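A selection of the complex's chains, in situ.
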Amino acid sequence: MFVYPQTYRKLKRGPQVILPKDIGIIIAYSGADKNSVCVDAGTGSGWLAVGLARVCKEVYSYDIRSDFLAIAQKNKDMLGLDNLILKNGDVKKKIDEKEVDLVTLDMPESEKALKNVKKALKIGGRVVSYIPHTEQVKKYVQTLEKLKFSDTHVVEVMVREMMVRKEGTRPSTKGIWHTAYLVFAVKQ
Amino acid sequence: MFVYPQTYRKLKRGPQVILPKDIGIIIAYSGADKNSVCVDAGTGSGWLAVGLARVCKEVYSYDIRSDFLAIAQKNKDMLGLDNLILKNGDVKKKIDEKEVDLVTLDMPESEKALKNVKKALKIGGRVVSYIPHTEQVKKYVQTLEKLKFSDTHVVEVMVREMMVRKEGTRPSTKGIWHTAYLVFAVKQ
């Protein structure tokens, strides 16, 4: 089984990964399921791509860097995910797939991919972008509005650990406070 | 598509539901995927059961109250989830399934179900309990230890909304601070 944190410790890490906390919320809030066809970009180490491939029908994951795709290929192979297709390419220039259910974006200036995303999504399809800084969140949201996406929803996910020990029960002293904002929207 | 918050607004609610934020983390941290066979109890309104059924192979969801199962049945039907089997029964007394990948528990005194959960799980299988109060978290964790479950991990999930508006970008003033603690463990 693929479980946190055991399996994640075995996965290869190259570029900054998307953590399970964000993968979980992307799945639950986007409605990704066994029937979903997804486009993902950039692949990076492929953590989100494999997380989606484990619950979705097909995932097409793009990256402009072939060295990153090589890392993701190892994670794909380790988990035996034949429904994950890794592609060397730039979604800001072109997305081959049509009528997809979900597009996930983790890249600088992800708003520049939104025109192509809109063409790739079916009506009612959803796009999620993973954005660390507030300035890009704003630019991205403004582009969503210009392109008539609906139901824009921005969240940040915090998972706090509790320790249950002989001396008592308490939250962990330190932990992760921020990875990125998740911006959800729907194609009308 | 099943998306947050649109689809959730249409789902029936009877007893207190498990929110998408917790469903997402349960999926991501437990490693639930298309090959997973799950047992879920108590069904309640069935939000977690349908959330799991959408990404897993089979979900067997137990409740001792048939009025709750009737609500869950409506949600199952609305989403067309044939792989969700609703069962009237008490997992503290008996779990019919064997070699399952995941058991999810949302009930008072869930620690009393753990003996049966252990029998139902395959080795490496995972159990997650949704527990609102710290006292029960402690009792439950102590029972996990007695029964030799491993990798106990307790978290709480906070999802904070950001508002991007003409007057500026800022987190929402108010929001949900707590639903329940999630306790994960593995059968050895």
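Each chain gets a letter, A and B, in the order it is written, and its residues are counted from 1.
By definition in this document, contacts are C-beta pairs under 8 Å (C-beta built on N, C-alpha and C of every residue); 3 or more make two chains touch, one makes a residue touch a chain.
All values reported here derive from a predicted model rather than from experimental measurement.
Asker: Count every copy of the one sequence in the whole complex, not only the 2 placed here.
Answerer: Full complex: 4 copies of the single sequence.
Just so we're on the same page, only the chains that are shown with their structure count from here on.
Asker: Could you list, by residue number, the parts of subunit B that touch subunit A in their complex?
Answerer: Touch residues, subunit B against subunit A: 1-7, 20-21, 23-34, 36, 51, 54-55, 101, 124-126, 134, 137-138, 141, 151-164, 169, 171, 181, 184, 186.
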